[in-house]
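Below is one structure; the comments refer to it alone.
One protein chain is absent from this view; the other protein chains keep their places.
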Amino acid sequence: MKQIINIDINNEVHEVAVEKSDTLIRVLRERLGLLATKRGCDSGGCGCCTVLVDGQAVYSCMTFALSLEGKKITTVEGLRHDGKLDPIQQAFIDADAVQCGYCTCGIMLAARQLLNDNPHPDEEEIRKGISGNLCRCTGYQKIVDAIKLAAASR
Amino acid sequence: MSELKIIGTNVTRPDAYDKVTGGKQYPVNFSLPGMLHAKILRSPYPHAKILSIDTSAAEKLAGVRAVLTYKDVSQRPFTPVYFVPAQAKSMVQDFVIMSDRVRWTGQPVAAVAAVTVDIAEAALELIDVEYEELPAVFDAEQAMQDGAPQSWQNATNNIAKNPTFACGDLEAGFAAADHIFEGVYQTQRVHTCYMEPRVCVADSDTQGRIKIMSSMQHTFGLREKLAFALGIPESHVNVIKPAYIGGGFGGKLDIGFIEPIAALLSLKTGKPVRAEHTRGEDFISTTRNPIKVYLKTGVKNDGTYTARHIKSILDCGAHATHGSEVIMVHGLYGTFFPWKCANQTWEGFTVYTNNMIGGGYRGYGAPQGCFAVESQNDEICEALGLDPLEFRVKNTHKEGDPHPVLPGHKLNTYRLQECLEKGAERIGFKDRKPAGSATGSKKHGIGFACHPLWVSGCVGFPDIYEHSGAVVKLNRDGTADVVTACVDIGSGQITMLTQVVAEELGIAADAVKLVYADTDTAPFDAPTHASRATYSAGTAARAAAAEAKKRLFQAAAAVMEANAEDLVLENGKVMVKGDSRSAVPMTEIIERAESPFIQMTDQGPVPTTIAEKGSIIGAASMAPASNPSPCAAEFVEVEVDTETGEVKVLHVVYAHDIGRLFHPKSAEGQVEGGFQQGMGYALMENLLFDQETGACLSGDFLDYKIPTAMEMPRRIESIFIESIEPTGPFGAKSLSELCTIVPAAAIANAIYNAIGVRVRELPITPEKILQALGKL
Partner (left out) sequence: MTLNKLQEYYLPADSKEVAALLDKHKEGAMIVAGGTFIHGLIARGLVTDIEALIDVSRLGLNYVRKEQDQLRIGATTTFIQLEASAEIRDEPLYGAIRDALEYPPPQVKNSATIGGCVSASCPYFDLPVSFLALSGVVSAQGSGNSRNIPLSDFFPGVFENALVQGEFMNELTIPVPSAKSASAFLKLETNANDLAILNAAVWVSVDSAGKCEQSRVFVGGGVGEVPVRAVSAEQALQGKVFTQELCVTAGQAAKSDVDPLSDHRASGAYRKAMTGVLVERALKQTLSRLA
């Protein structure tokens, strides 16, 4: 039995019918067609599904949609403003941190929270900040470089 | 100083903007209106006969549109591996989409298409399968014994393949040895862990033709295998090339079950059908084959090899799939030919068990070989007090030598010694302490491994496709479109092809665009595998660009009243060589070529000539000229906590003879990513299965551990040696597999240097270290 909820995604409120058991990733991808948030394991192990809820990085595959009333969700679709990339997005391009790119959206949002909370993190803090995100292509090196670049560009 | 303008620079990856803003074009994001969803029922038993399947209840469930069992699929066996023909003689044809005989836990036995994923899953529960369980075997050596459960009628002792190689006189060689070293080296089953799951959408038309989008590494391979599995002509299958996929690493190098199942369900229902693996399904769909290597080597006092005997036992699981080729590559390029030894015998065994089927994975048998050989080489040097760098150089090839595997080819460029010297210098190898001499409970050590022979593609390999094609079309605005079936799996094929075409045409990198391609419109390309894309697809793309340039010059010659042979293209202008005053923007030539035959102007009609007319296109399809060998050495510094057994990798230096460095940052990225995989292989990854039920015990990232940013070394340095290979596009060879072949052996040798005891079995877990130290 579906339930109608209002969910705020990237400062836009969507009215959507959800199953009570729906996770946020299901709502994003299958009910709202917002495809930047990606499924890698559906069990909180890879971080590809990371979004921000009230500025905090969470696994959207582990978040019930019905727990999100009144919260503000940020996905990668919401990082660009007026056609301009968020500094983190630009830094990922400039540091060559994107290979297959499947982990990229999740890691950028984890980095977004990191830099919001700690504008000048050191190397260990950066690695800790992305420790909940797996990448199989890059070895994380250029991703760490990108986050340093983004921090320096502010 | 390079004369190249684009190649050798860190151009922005053309696909990066799309990926950082959401990545709409991954196959996982592809959908068609009215799409159904497929789910697969899998066997809970490792070895069984299916006595009956009753799908009637599933078919009646509201929302279910079709159900398939083995009765609905062709029983004509083939090899699912993409890079060979469906019935290639050098492979084993033992694969069908569904069968009434189950040979591994997780084997598909039925499939459902329904309007939602949830309904499809619910329908699976309603399918009633009656199994007769059969005895199963999970260990390859046990499977080879008389009396072991037989998986396949025609494979005596479960041996699917038994290739051998020999040279010289083994007995005489061992007799001539001053010392003989023997060891057994065991590697484990690991998964590629591509982040985008295997996923496809198959659609059919009313004439039974299929169109399919899939996350895979070979468009034409999918076409061929799908057509074969469905029993329809190849030209009735069109495979769309995805703009990019979310990782492959060799794990998407064979037709999965989902593609033919989705296609059959689409034919049955008349609707598009989507099938996506869960992560748990991905974990049991493809693996690096475990290989046990028995290695016996004779050496002189000065370290020269006199004889070597190698026996390799590869567990291929339920089907031979890649195992029948992995064993060959492991033998030829992993153990036998990389090293110079006049008296050698190699025996390879690809053995059926009731474990999961294997796939391809970066390095393809060589990591297993390198681990064995380079561990033993380290043992030899330690035992005899030999300089380990000199030992390697002494026992392997030199630049200019005949290619050890390919008759008629030479090692035109070969800089292994330079790799060893530069890598050793950068890490401070000469200052390393004797093995096990470190004090304190946290011990540092430095070790290295090299691999002296690898590939840039598949020229010379029996039965393996090796040709590429491309079409380059110039637009009126001076940009170039490139049609190629080469799949970008993440390692930068789009960027590389962009650079090649831009360099050849003398235009900016961002003026080149890779465009839509499918198997109907693009020329054949072999898969993105075997470190071949730059060397092979790059060669074809360059040739296609050169053809387009030739056509441009033909049209320009008519316009400029010059000879086409005298024309050059520089900075977007066509001119007579040496005469810059003659320069005409290429856009003008192309405009004239594409404009109406007679143009009306204020001065009246202006005719053009036939010679100037027509789109400026160049096409090429060709095999590359050779199969040049890159080579590499990796030096690693580790810290071993001798109380817990934990190993931290502190510093890595990787030196690689690359031919030509196309894109420094991208190349570093391959080394860094390759090390993540190699380190995981060395220290923590292990796909584990219940030894009675065959059920996977590590089917999610909670239980299957791969390195996060926290476990990675904080310093990884890459040294690229540009030997400028004459047969490669702009001098290129290859990169991306070697940097995954060497890490495990390098780490193992570094651990030995730290603690003075050796572990010959991967992964080298903390527990194994404590056992080796006698503490457990």
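Observations
Every chain is named by a letter (A and B) in the order it is written, and numbering of its residues begins at 1.
We take it that a residue touches a chain if its C-beta (ideal position, glycine included) is under 8 Å from a C-beta of that chain, and two chains touch if they have at least 3 such contacts.
Owing to the predicted nature of the structure, the values given are computational and were not obtained by experimental measurement.
In terms of the touch definition stated at the top, the absent chain reaches A, B within the entire complex. Check B:R101, B:K433 or B:K705 against the missing chain and you find that the one touching it is B:K705. Contact with the chain that does not appear here is found for just one residue of B:V28, B:I50 or B:A122, B:A122. Set against the missing chain, the residues B:L386, B:A546, B:V559 or B:L688 yield one that touches it, B:L688. Checked against the full complex, the one of A:L114, A:C135 or A:L149 touching the unshown chain is A:L114. The omitted chain makes contact with subunit B at the following residues, 118, 122, 643-646, 684, 686, 688, 697-698, 700-703, 705-711, 766-767, 770, 775-776. Seen across the whole complex, the unshown chain contacts subunit A at 1, 3, 19-21, 23, 42-45, 47, 50, 53, 56-59, 61-64, 66-67, 69, 110, 113-114, 128-129, 131-133.
The rule is simple: only the chains that are shown with their structure count from here on.
Work out the mean CA point of subunit A and of subunit B, and you get 29 Å between them.
Taken together, the subunit A residues at the contact with subunit B in this complex read 35-36, 38-43, 45-46, 48, 76-77, 79-80, 85, 89, 92-96, 98-105, 108, 123, 126-128, 130-144. Taken in their complex, subunit B has these residues touching subunit A: 10, 12-13, 15-17, 19-24, 26, 28-29, 192-197, 244-247, 249, 278-279, 489-492, 665-666, 668-669, 671-677, 700-702, 706, 708-710, 712, 714, 716.
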